[in-house]
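A single protein chain has been omitted; all remaining protein chains appear in their positions.
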Amino acid sequence: MSKRPFLGWFASPSILIAFAIAASFLAIVQYSLRAHVPGSLNPGGLTLDNFTTLWKAVYGQAFLNTVLLCFWTALFTLLIGYPLAFAMVRAKSARLRSAILLISLTPLFLGEIVRTYSWMIVLGNRGFVNAVLMQMGLIDRPIDFMFTMTGVVIALVHFTLPIVVVMLAAALSHIDRNLERAATSLGAGRVRVFATVTLPLSIPGIVAATSTAFAWTFSAFATPQMIGGGKVQTISTLVYQVGFASFNFPLAASLSLVGLLFTIAVLAIFNTGIRRLEKIGAH
Amino acid sequence: MSSEIPRNTPQDSRQHPAVQIDGVAKSFSGTVALEPVWLKIRRGEFLTLLGPSGCGKTTLLNLIAGFLEADEGELFINRDLVTQVPPHQREIGIVFQNYALFPHMNVAQNVAYGLRTRRVSKAETAERVREALALVKLEDFADRRPRQLSGGQQQRVALARALVIRPRVLLLDEPFSALDRNLRTAMQVELKEIQSRLGLTTVFVTHDQSEALSMSDRIAVMSRGRIRQIGTPTEIYDQPQSRFVSTFVGDANLFSATLREKTTADAILEVGSTRLTLSTYQVDMPAPGPVTLFVRPEQCVLTDSGKPDAIPATVALSVYQGSYAELHLDCPSAEGGRVMLRVPASQALPAGASVGIALPQRGPAIYAREDDIA
Amino acid sequence: MSSEIPRNTPQDSRQHPAVQIDGVAKSFSGTVALEPVWLKIRRGEFLTLLGPSGCGKTTLLNLIAGFLEADEGELFINRDLVTQVPPHQREIGIVFQNYALFPHMNVAQNVAYGLRTRRVSKAETAERVREALALVKLEDFADRRPRQLSGGQQQRVALARALVIRPRVLLLDEPFSALDRNLRTAMQVELKEIQSRLGLTTVFVTHDQSEALSMSDRIAVMSRGRIRQIGTPTEIYDQPQSRFVSTFVGDANLFSATLREKTTADAILEVGSTRLTLSTYQVDMPAPGPVTLFVRPEQCVLTDSGKPDAIPATVALSVYQGSYAELHLDCPSAEGGRVMLRVPASQALPAGASVGIALPQRGPAIYAREDDIA
Amino acid sequence: ETLVVSSWGGSFRDLIDETIAKKFTEETGVDVEFITGGTIDRLNQAKLSRDTPESDVTFTTSHIGWLYHNDGLFEELDMSKIPNAVNLVEQAKISPSHIGAWAYVYTIGYLPDAVPEGMTFDSWEDLWSPELEGMIAAPDFDPSHIIAVSSKLDGVDIENWMDATDKLLALKPNFKAFYTNDANSQQLLSTGETPVQIMLSMNAYHMQSEGLNIKLAIPKEGAVLGVDTMGITAGTDKQELAYKFINAALDPEVQAKIAEIKKGSPVVSNVDLPEELADLPGIFTTPEQWESQTLIIPHELRAEKTAEWRQWFSENMISGN
Partner (left out) sequence: MKKTILDHALDWAGRILLTAILCFVLLPFIVVLIASFNESAILTFPPKGWSFRWYANAFEYRDFGEGLVNSLMIAAIGATIALIAGSGFAYVLNRYDFALKSLLNGVLMSPLIIPNFTIGLGLLILSAAASLPRSVWLVVAVHVIIVLPFVVRSVYVSLQNFERRYEQAAESLGAGPVHVLLTITLPLLLPGLVSGGLFAAILSFNEFTASLFVVNQRTQTLPVAMYNYVREYADPTLAAVSVIYVAVVAVMLLLVHKFFRLEKVLNVE
């Protein structure tokens, strides 16, 4: 029996790539421990100063902003995405199903820039929403969306929605319809069937979708940058600013390192959550 | 004789039926899943819907349950018109093939579900859950999760869950098809016992003829969205009204024959060069001409090949089956050229032996040659 | 009597076997899938591996094919040691349950595949493909894609593909389990005919006892990674050597009994208060004491309940099966309290009737009470 | 053969392309290619590619030009090779290796319709008016204008700007946003997001041309002068062409065209501008104007302090809402 034909051939390209990933990660770690020499791109000697710098209020604020942003985005994406996924999976007509799928999916393939730009036009002081509201006489001063957390969250919800919908739809579509029918035959109305059967059984999907939404939001850059307009600093915008405006790569490196550890910690929490849920048997 | 062959107008009215289906039909985006069906299910009756895959059994069941909306026709449960009533108000119990137990609830919670939706008091719920679990012999499993149970146990929980609400009708869709042979037999016996004890009106879906024959009070044989014949198991097995029913239920030997003459009770046929006189149970016999003659294997008797009223044949192979052997005979007059008989394993004949097949005078049926195959 | 009960050393050597398995064993990450197995398969023989799900049938087949590597033991095909030979050099033909026809090739290309790997000339390939397709009666389907064929046709293509390379051994893993009952019977007959005609050494895996009984020259009954008994179908059915084999193959009635005395040929037992003298075929009978008595349903005879050597019982229910009825009897001496007999449908007795069960003198077997259940 | 010019992208690249490069190509037959990017970004790029310079001529701001100069990224200019430089105004001679290409001011631009009635901005002090709460925007990339203004209003020398931080912090409530680039600044105005901006005069004129009702004020303390400059990238092998390019930039006709297109101020004294153009705030045609209307931050000091200002600004003014 030829035991493992192709092992070397097939694995080596990916081993090379893995080395590149590991090396770039090490580069970040290494830079984060080096001093910044103003006016120079080459880092100085070993130091922990970068991490102490991170204690400053700006950076704390950015962390807090990022977490809040992730939280609100995940929450609202879920609230909007769930009904959408539900409708998509349950729509009786195949056309409606396809339509919902396409509409909610197209944004996924448009990238951050197109979507963020579009929202800038929608949310600006003289943007679409304010123009409509003013012309309808509902408001007489434009509502501030741009440069506010609200605006960034709205755009980020739109940004993460497709992936959340897809994940929720996958979870919902794998729930055995007979379970709901069984509940119905036992006298449960639609609301009750949803609350006691569908919703509990989709919890693992919800957790998975939420954690993905979290990761996406965390790494979003263009949206907080363009809609937050410097008023809503996140870790990603700060890394860019520190790196490319101040060219303080060591600080940028330590910032992204801490950000990464933070992401890993949050995802780990989510994962244990999922495992616990699976143990309970909502599956 | 069955008095329930589907007819165009429902008229007879002895005691009112538990379920009455009046011309209910269903299509899915143009393709007909169920032609208009008329059917009355008596109180306490165990009625089986039997038919090949895709014949519309599940569709009919879902119409009764209310999971599907009928395109036309009306449906009554205990005299109440329920065509427009949503499933959760129909008070029916359902058991699914894959059990459909709520995985996030334990056994007791599963069984209690239907009582909670009915806002039954806590004490009564506990009592009735206990009773239902006792009925299916699972008192000790109340705290288990479904996936900690074997297939047979899960099936029983599903049954208890359906029974605890005291449904007006119990519907079962191939409930045993995921179980292995031994467990399946055991569950069949158990279900039948519980059903007769409680006097529960039951509609049972299966495509397994042996299951249908052994459990049912009546069987409705379906194909292609129609009910082909309704009757007791004996009626279905012994007096199939069509070629389809005869071959779908039980083994059938079919001979190409020519119907020469028919009188009120008798028919004179030629099978090959053999001339036979038979008396049949059939309601409508085809006109003289080429026909198909149907006989069950156990009605055929092996005789000498020389006898005048015997159909000549040759042993092709004998297949050992443990408790008996199947003799496959090459017979030019048979459709497909083969006839099958069962003999005790010790009486199996060697391949090549010439034999004669004698048919009983009563029992065989005569179908028009162009009768359906499906 | 079977002379092939698994033994510790392989010694007999008439003509050399087509396949010889010497102490081959296999574990998957610690769990034993197959205990060491010794087995010789004769040339031209149709050997069936029969056993419940998970007993190691597929594992054994994969070891013969070379898809798995044995942990220990050696494997010979036609005297060649092949333990280390990769599957593509073993010259075996395989037919899988789900056919595994290459979906991206048409029927002819599928069948030609094994010839192309052998660099057979184009002309010869065409000729042999045609022959193989003729063998399975599919000459006219050469250009079809697998998914344009019915299940039975696909199965035949798979067979043709395996046969065209003139394999030293043909392996089949539950080849018919995806087919419906009628097609299945037809394919069984067809396979058996082709196999005998070509004199092909065949290893056939199934968990269907009826299939095993009807097709095999010999059957190896497996459970839990071991071969429990090897023998001809009659040996297996009539003389099961263990409780497991007796219940797995065919229906069995088991009585709790006490073995009082045993002589060379006879055994005196008490079943409840009934005293019986039996002569058995068994090689090793258990020591006197509590035993289990095994009888096939068709060996039991119904008599009056009063007879002294009859075991008393009551009819619990009679289950209609079309060509016959199953009588389920409540019988206190029976294990599980139930005994089953088959009677012609017309002779079914009403529930509650008292009857006696008479056992034949030869036929029943006696197993130690603690004999396995698995 | 092509000459590679490093400049800002967008309208500035277009400006250079239509004026200087056009003239240059006419004169030499050599094509011009651009690499574009932000001011700081290109500085760092230049540092990175010090050994193999990516461009031949670099446009940058006057103070960042000092960083190029200090880092040795610019060739020292041989003024004899730039005949047109004889008319260069004093304020445009920045360092031995970079000189002005055009000038502009950062001052107060506002939407008359959207500010409280009667606001006129005669003085920078008006920015502190409580009525302007949440209405102002300023560049986030360069806080030097407002720091200079605050220092001046508080009467402290800009070197001691830290003494004026209270003044700066007092302005904080009035800030709505900090724009990150010129386009951003224009968007903020055109959408009415921030009706008052400390902004580039040229941007205001551009918005006017697109039909926006925007006004530019020159406060009595003067508008903050900015000079965009050019230098020859150190190590280029196309020095001769680079000199010709710079010379073309200082050509009076080219300068006039720049003033016309972008409403930037010429940096040579021999330009003839139509009156309506010459009258515009932020365009200086006479030495008096150069003297009286500008508030000048010493370029070298600015270069030195920029990093410090930025850090203070981002930690104290931008963040922490």
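A, B, C and D are the chain letters, set down in written order, and residue numbers restart from 1 in every chain.
Quick note on the criterion: a contact is a pair of C-beta atoms (placed from the backbone, for glycine too) under 8 Å apart; a residue touches a chain by one contact, two chains touch by 3 or more.
Please read all numbers here as calculations on a predicted model, not as lab measurements.
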>> Touch as defined at the start, partner being the missing chain; which of C:His16, C:Arg118, C:Arg181 or C:Arg275 qualifies?
In response: C:Arg118
> Looking at the whole complex, which of A:Ala62, A:Ile100, A:Leu179 or A:Val232 touches the chain that is not displayed?
Replying inline: A:Ile100
> Which is it among A:Lys56, A:Arg190 or A:Arg276 that touches the chain not included here?
Replying inline: A:Arg190
> Quick one: which of D:Ser144, D:Gln186 or D:Gln255 touches the chain that's been left out?
Replying inline: D:Gln186
>> For review purposes, identify every residue of chain D that touches the missing chain, sorted by number.
In response: 8-11, 34-37, 45, 48-49, 180-187, 190-191, 207, 210-212
>> Which parts of chain A face the unshown chain closely enough to count as touching?
In response: 2, 4-7, 9-11, 13-18, 20-25, 27-28, 31, 41, 80, 83-84, 87-89, 97-98, 100-107, 109-115, 117-122, 124, 126-128, 131-132, 158, 161, 166, 169-170, 173, 189-191, 215, 218-222, 226, 235-236, 239-240, 243-244, 249, 252-253, 256-257, 259-260, 263-264, 267
> Considering the entire assembly, which residues of chain C contact the chain that has been omitted?
Replying inline: 65-67, 86-94, 96, 98, 100, 102-104, 113-114, 117-118, 158, 161-162, 165, 171
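As a convention for this text, only the chains that are shown with their structure count from here on.
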> What are the chains that chain A and chain C both touch?
Replying inline: B
> Per the centroid of Cα atoms for each chain, what is the distance between chain B and chain C, given in Å?
Replying inline: 29
> How far is the middle of chain C from the middle of chain D, if each middle is the mean of its Cα atoms, in Å?
Replying inline: 92
> Mind pulling the chain C residues that touch 2 or more other chains?
Replying inline: none
> Hey, what residues on chain D touch two or more of the other chains?
Replying inline: none
> Tell me, which parts of chain B touch chain C in their complex?
Replying inline: 180, 189, 192-193, 209-210, 213-214, 233-234, 237, 249-251, 296-298, 317, 319-324, 326, 328, 342, 344-345
> In their shared complex, at which residues does chain B touch chain A?
Replying inline: 65-67, 86-94, 96, 98, 100-104, 113-114, 117-118, 145-147, 158, 161-162, 165, 171
> What part of chain A is in contact with chain D in the complex they form?
Replying inline: 38-41, 56-58, 61-62, 120, 124-127, 142, 146-147, 225, 229-231, 233, 241, 244-247
